[in-house]
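Quick notes on the structure that follows.
Complex shown without one protein chain; remaining protein chains in place.
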């Protein structure tokens, strides 16, 4: 079994952790932003799918990679706007709207892909983001491959975590967003518009989710496949709770989940003979376990999932 | 602009709104269909035919609605008590797996009059157990059940894979991992001969009636609603939160498990990892569309099944990519919730 | 010329990007272009909807309904029994039934075996990896055939395999490939797309399955165990046109001797001695002197 533990000290593993974590970081931050403002966004899976498709398609049609990411973010924002419109001013069930958006976003993405892209033997490819090689730093032992040889969107994800943490914790806008998730009436009583704040948070959060999807098709891989998001969005929803709605911990949670995943891929070789499902199950079961351990400290935004309707009792 | 609850609901609005919603969804999809170079009108004629236009179509629509009714009820029961069960998919598989195993190993050879009900109960028990855990965790440690049930979906599906590739693998099957089959005399009979519509539909309708009766008529049903609406006040009035919520978990998970059991006993006879195309998740949609009302659950399950089966057939009959079915279904759903809101509320200045 | 094209309807359980489906899809499209058949299809059909899709096509007058009955064997056979005038051709791990339910298997294992022979001769480390979706027979027997081939030229080889638990998660397949390369493997058998991406990133080599991946991954994929579905299509279309019963096993048309499978490789990247040995084996396979073992058990 010491083999299994030795794996934990390899740069290969940790480099993989960052790669696997990147879409999760984007998605989790996005979901966190929505929830911090009081809106549960179960549309994430569909939004990530749409982001994956649109990001890829933009590059396929001749845009550059960053334009692709921008387009993915916009596509995410558009679906987010739909979710926000249904759940914030109309106050509709966040569950239904979210699941509806997931269905809608995925189906529309697949449909448009079929209409717009000729698939031959293999789906067409784009030239994806490459790992950045920083002169001296990338050659450092361990740290080089782990921290200084990632694709650019990975750094963007880390940056987003820092920015979101800072915005939420330190800026007036962040305070207003947090307050909107705690007590929208208090926000209104101070002259701000909780509806706009919520809509804004959902739109921005969904844009982040779109980026998470786009990472899969513009960095982790170079083609789009239907269903390739593979439940990553749902994981993000879980990670937000795991993170107690804090960006710093969301980053940590995504990394932890990715660690389980990267580790199990390596364990499948190191410990042959164990059914592969057990390895695949590990990240989910360990997440539940982790959740049990942090549950007492979690502090749910009080107005999460509570529709805000002005002037209603 | 704000929404005001209508004091009385105009009948015409209540009748027209759902139609308008579906119309809107079809309008949106018409653009997509036209983009594929197909006439939307011709396509929609096919949709209607595909969902309702033949014996095959009708029985298929109802057969597809059957598991949706049960998972819809599962969500409705749970959500009414504010137990956010997002894990009906896993519970569905749990019920299916235990049913298949018991129908092969435990109860095969016994009298079907006892065996079939016993299998349905076992399916319920498996689903129930899968939700009791998360709810117990919430009650004891405050672990959010949205997340635990969500994560359990993945774990259960992998567990099903583990079982059907391992101990429960059908050695006589064709190689593809598939569970041992349920003894043939324990299968649910067909409701319409030579179709896939089976007695499970009656089970689902009975479950809906039962859930309605429990909700509306029993003390326990009233207490679960109270606990959901205002746990503090319910606790003050002496409603035991653990007891009611665990009961709700057992019922909700049980209904989802029953969905898996009927699908196995009525349709497939065994379990594979693609038994469900997301029946659990769709159940949430069904329940919310129904305003959590059991009768509404039946109606909205049939509605969603109709839209899906019709759109699916339409995509085949025309050269429209088959993903259009999900586009139409989800767009109808989103438009429908808005329409239902506008039936009960009006937009005020 | 004289015969009108045969109406063929395919029910793909996966989206047609799936490598396996894409081979069939492409072959049907080519047959349609040649005027042999008229082709229509559904894709991404869930198991619960699958029998209905088959029925709808049968009722709409398709002469041949093609599909993959792996996960719905019993139901698919019931459907076929209800439509005796329609021919059904199903990817299946089981045998044919009745007069109209024909089956086929995916048998590019011979080519996988030959690819393994090349790999065995090329590896520095003696460690070989593979990435699969799920351990179903159609996947297992390929990976096992690859391993048998490796052992021919490299008896001391060690193997690893990772199942990613998904048909469509190229990002994960890529990570699985990287994990194995970092664990010492230098040649990977890629049952799933994404494997070669991992190999390319790490400068290792990969073997493609079903499809020719070399144009997409030049310098990385040096050999491919191709699967050609054309021979199977021609065989069954001929049977249908001739009015022969189609309830038989069409698997043989996937074998090398029918042109149903072949090894394509990049000669410059492979040691000539290895090619010679491999080609000797290939001749034996084609002649029937050597049979590549079929082992559908889950590879360890």
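For clarity, chains are labelled A, B and C in written order, and residue numbers in each chain start from 1.
In this section, contacts are C-beta pairs under 8 Å (C-beta built on N, C-alpha and C of every residue); 3 or more make two chains touch, one makes a residue touch a chain.
Note that in this section contacts and distances are computed from a predicted model.
**Q** Mind telling me which option in "Acyl-CoA/acyl-ACP dehydrogenase", "ABC transporter ATP-binding protein", "NADH-ubiquinone oxidoreductase chain L (EC)" or "ABC-type branched-chain amino acid transport system, ATPase component" is what UniProt lists for the chain we can't see?
**A** "ABC transporter ATP-binding protein"
**Q** Under the definition given at the start, what are the shown partners of the omitted chain?
**A** By the stated touch criterion, the chain not on view contacts A, B.
**Q** For the chain left out of this view, which of B:11, B:113 or B:219 touches it?
**A** B:219
**Q** Looking at the full complex, which residue from B:34, B:237, B:295 or B:347 touches the chain that isn't shown here?
**A** Among B:34, B:237, B:295 or B:347, only B:237 touches the chain that is not shown.
**Q** Can you list where chain B touches the absent chain?
**A** These residues touch the chain not displayed: 4, 7, 217-220, 222-223, 225-226, 229-230, 232-240, 349.
**Q** Using the document's contact rule, name the residues of chain A that touch the chain not shown here.
**A** Within chain A, the residues that touch the unshown chain are 170-176, 178-179, 182-183, 185-192, 299, 301-302, 310-311, 313.
Note that in this section only the chains that are shown with their structure count from here on.
**Q** For this assembly, give the contact graph shape among line, ring, star, complete and other.
**A** Here the contact pattern is complete, since every chain touches every other one.
**Q** Averaging over Cα atoms per chain, report the distance between chain B and chain C in Å.
**A** Averaging C-alpha atoms per chain gives centres 36 Å apart.
**Q** Where in chain C do residues touch two or more of the other chains?
**A** Where chain C meets two or more other chains at a single residue, that happens at 44, 135, 165.
**Q** Quick check on chain B: which residues sit in contact with 2+ other chains?
**A** Residues 158, 161, 165, 321, 323 of chain B touch two or more partner chains.
**Q** Which bits of chain B are touching chain C when the two form their complex?
**A** The contact residues of chain B facing chain C are 50, 54, 56, 60, 64, 158, 161, 165, 173-178, 181, 194, 196, 263, 267-270, 272, 274-277, 309, 312-313, 315-317, 319, 321-323.
**Q** Using the touch definition up top, name the residues of chain C that touch chain A in the complex.
**A** Answer in residue numbers: 15-17, 19, 22-23, 26, 44, 129, 135, 160-163, 165-172, 174-176, 178-180, 182-183, 193-194, 197, 201, 211-213, 216, 300.
**Q** Where on chain A does chain B make contact in their complex?
**A** It comes out as residues 40, 82, 86, 89-93, 95-97, 99-101, 103-104, 106-108, 110-111, 114-115, 226, 231, 234-235, 237-238, 241-242, 275, 277-278, 280-281, 284-285, 287-288, 291-292, 295-296, 298, 300, 309-312.
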